[in-house]
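Single-structure report; data block below.
Let's turn to subunit A:
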Amino acid sequence: MNVPNERFILKVEGLTVSFDGFKAVDDLSFYVEPNECRVIIGPNGAGKTTVLDLICGRTRATSGSVTFKDKELLTMREDQIVHAGVGRKFQTPSVYEDLTVFENLELSYPKGHGVFGALAFRRDDKVRDRIQEIAETIFLEDLLEEKAAFLSHGQKQWLEIGMLLIQDPELLMLDEPVAGMSVAERKKTAELLKRIIEDRSVIVIEHDMGFVADIATRVTVLHQGKTLSEGSMERVQSDPKVIEVYLGH
Partner candidate 1 sequence: MKSTFLSRSELIGFAILALIIFIALPMALDSFRLNLFGKYLTYAFVAVGLVLCWGAGGILSLGQGVFFGLGGYCMAMFLKLEASTPENTSIQSTPGIPDFMDWNQLTELPIWWQPFHSLAFSLFAVVAVPVFFAFIIGVAMFKRRVGGVYFAIITQAFAAILTILIIGQQGYTGGVNGITDLRTLLGWDIRTDEAKEVLYFVNGALLFVVLFIAQFVRKSKLGRLLIAMRDQEDRVRFSGYDVAGFKIFIFCLGAAFAGIGGAMFTLQVGFMSPTLVGIVPSIEMVIFCAVGGRLSILGAVYGALLVNWAKTSFSESFPELWLLGLGGLFIAVVMLFPNGLAGIWSQHIEPRLKALFAPRGAPKSASQSTPAE
Partner candidate 2 sequence: MSEENSTPKSNGVSRRAVLAGGTALTASLFMPKGLKASDFPTSAVNTTGLAVTDDTVTIGILHSVTGTMAISETGSVQAEKLAIEQINAQGGILGRKIEYIQEDGASDWPTFAEKARKLLVNDKVASVMGCWTSASRKAVLPVFEQHNGFLYYPTFYEGLEQSPNVIYTGQEATQQIIAGLDWVNQTKGAKSFYLLGSDYIWPRTSNKIARKHIENFMDGCEVVGEEYYPLGHTQFNSVINKIRLRKPDVIYAIVVGGSNVAFYKQLKAAGIDLTEEAPLLLTISVTEDEIRGIGGENIEGAYACMKYFQSLDNPNNIEFVKAFKEMWGDDMVIGDVTQAAYLGPWLWKAAVEAAGSFDVDKVRAASPGIELTTAPEGYVKVHENHHLWSKTRVGRAQADGQYEVVFETAELVEPNPFPEGYQ
């Protein structure tokens, strides 16, 4: 395994979490470089989503360390982690159904995040322009005044991605971004993702191997909370341990 050095944007070291004795993530370490697209794959229950939860502060780790640009994330609140530059998209699309697309994006706009900031927040031209720009990126420019509840599943996924983009995070974590999409939507999404991962670091959980091969810089295979294999797509695919886990038994 690589020796950590300062060129990594995210360092995960010895990360462990146990739920009543069951270790969902067990002494996991990996490192992400700037502008890298890391894909995490693994069978169900391998702990993939839990790893993202731990990094973004949704689940508290039992031990270990996660440093993002020299900041220890494990002791920070979720919102502080976001402000540090980490964005997270959930597996099921989570958007605010009672609000319009515009309002969804507006709430994610990185300004007025304090209580009084939110009270004083004004919808100026800068905000509008930025929302318009993001909406175009995520193919929703015609639906800005629609309530999010009326969007299709795929459109909700895009909207959530858009809500992350507007914050312009340095590290973006996506949990199965193309799951449950139609073929056409999936194609569009792949295109979208490729565009947005260009200038930032990304961690993606995905099952679609074609899609993974398309975007991944490196791949980490998780199994029972531990790293089973790590490296380029070709290397991982030819690793006998991986083949056994996926095809064996």
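Convention: a residue touches a chain if its C-beta (ideal position, glycine included) is under 8 Å from a C-beta of that chain, and two chains touch if they have at least 3 such contacts; residues count from 1.
With respect to how the candidates were assembled, all candidates are chains of the complex that A comes from, given by their letters.
All values reported here derive from a predicted model rather than from experimental measurement.
Colleague: Once the contact definition is applied, which of 1 or 2 turns out to touch subunit A in the complex?
Modeller: Answer for subunit A: candidate 1.
Colleague: So in the complex, which bits of subunit A are touching candidate 1?
Modeller: Going by the criterion above, the answer is residues 56, 58, 77-79, 82-83, 87-88, 90, 94-99, 103-104, 106-108, 110, 112-115, 118-121, 123, 160, 163, 167.
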